[in-house]
Every structure is written in C-alpha cells, then in structure tokens.
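What you see is the complex with one protein chain gone and the rest in place.
Then we have chain A:
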Amino acid sequence: MTQRNRLSHTQSASQSRRQPSTSAAQEEDDDTIFTQPSSTQVQKGLEKLTAAEVERKVAEVVQYFLVKDQKKVPVRRAELVKNVVKEYRNVYPEIIKRTARTLDQVFGLKLVEIDSKNHMYILVNNLEPADGASPINSPTSPKMGLLFVILSVVFMKGGVVRENLIWNTLKKLRVDPGEKHEEFGDVKRLVTDEFVRQRYLEYARIPHTEPIEHEFRWGQRADAEVSKAKILEFLGQLFEQEPQSWSQQYKEAHSSQASSSSQR
C-alpha cells in the first residue's frame, strides 16, 4: 500500500498527472450513474424479482467474467452494470455476492476487487498451485516467463526499478526492446502496454528526467496473483542459496503472505 501512496505523491508533484486523472474522471462519470445501493434497497429490489430471474442474471455475470478474463484485462464495475446487469442494478451487491460464490464453488476462482476506488475486478485462481511444475501438460504462454523475470527483478530490487535496468537485464536474455523478438514480437509494447493494461506491472514516469524515463513497479494484479515466497524459492534454486539469505525480501514475502488474503 505504501507503494501506492508514493506513486500518487510523485505524480501529483509533476505534470505527469494528466493521463491518470482523465481516466479517473471518466470513472467518476460512469460511477455517478451507478451508486452502490444500500442493503435495504437491495432487500426491496429482491422482493420484486423471482429467484429464477436473479439466478439467470447471476449466470450471465459469471459468463461475462469468464470470457473477459481470457484477455486478463480487469473488468470495470461501470461496464459490468451497463452491459450485463442493466435493470437489475438495484440488487447489484447481491448479484456480485452470488457471482463470487459461484465462481468460487464451481470454478475455484476468486473474484478480487483490485481497485476499490475505481471498482475493477479480476479473477484469480483460488486453488493451491501444484508444487514445482504443473503435472498437466497444458501449453504455457512464454510471456509468463518474461513477466516472471521482470517481476523478480523489481521485487528483489526493493519494489521500484528504473526501466533501463529492466531493458538491460532483458538484453542479456536475448530480448531486445529495440528489435522484434521471435517469441514475443514487439517486446516494448508487450511490457509497457499489455502487461500494464493487464495490471501486472505499473509503468510510471519519473519526474524531471530528460529524456523521459520510467520506472516499473508491481501492478495490482501481480499483488493478488503472484506469490513472492514462491519467487524467492525459485531464485534460491537458481542461485543455489537459501531463500532466507535475502533477508529483506524474505521478510517482505512472508509478511505480505500473512496480511494479504489472496496468498493463503
């Protein structure tokens, strides 16, 4: 959470605030259309609807989430209400509650609100991951490996890293942001645009830099999905060291595990 505040402070200090605030303004507009109904309103609303109608709407919302999650872009509450919930918005809290329950009990997925201000949701796997590599031979996207490298470096370097360090690290791995990579294509776009939109990374401008430089941080989805402890474990294997030897990071990995509810 402290990283979040730091980000907003640096941004307010400089003129780079422009872009985030316009998207925030749009969120405000959409949200003024939709305000969360109170529990009494929800009760009243539920009385007017049959159980079957509500269940069907819940099913639609579940399906919407499942399909939207294919691209891993977060779902905004405003678009959910506008496109799916529509006239059932007065019972929205109940619908969301049941959706979360269905996703959990039927699919083993957790509905996480990654941004309580802008009301964005993502789906996270609620099941315990298998130890080591997954026994199922499903094709994994190589992008995950790239993301892992970036997240590891950012984490091990204290949570913020200047972009040059990341580009140099990737270059050593034969991934050059200036060239087209045969697996990843336009690497720069993948890292600074796609991963950022998916909320795996944050790519913020460093103020007063000439030429403009940016820094990377973990995104909200990474906070919810990625286990720092497991990263340390893997790094320990790679470096043939004990994970505890990185005392600072170890402490952070295991304290965040206790506090954040997603990392059980």
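Throughout what follows, a contact is a pair of C-beta atoms (placed from the backbone, for glycine too) under 8 Å apart; a residue touches a chain by one contact, two chains touch by 3 or more; residues count from 1.
Please note the rule applied: contacts and distances are computed from a predicted model.
A.B. asks: What name does the UniProt record list for the absent chain among "Calcineurin-like EF-hand protein 2", "Protein preY, mitochondrial", "Non-structural maintenance of chromosomes element 4" or "Exosome complex component RRP46"?
C.D. replies: "Non-structural maintenance of chromosomes element 4"
A.B. asks: Using the touch definition up top, pick the residue from A:Val58, A:Ile95 or A:Leu109 that touches the left-out chain.
C.D. replies: Hidden-chain contact among the options goes to A:Leu109.
A.B. asks: Tell me which of A:Lys157, A:Lys188, A:His214 or A:His254 is the one touching the absent chain.
C.D. replies: A:Lys157
A.B. asks: Counting contacts across the full complex, list the positions on chain A that touch the omitted chain.
C.D. replies: So the residues of chain A touching the missing chain come out as 10, 13, 66-67, 69-70, 72, 109, 122-126, 129-134, 138-149, 152-153, 156-158, 160, 165, 168-169, 172-174, 183, 206-210, 224-227, 230-231, 234-235, 238-239, 241, 245-250, 262-263.
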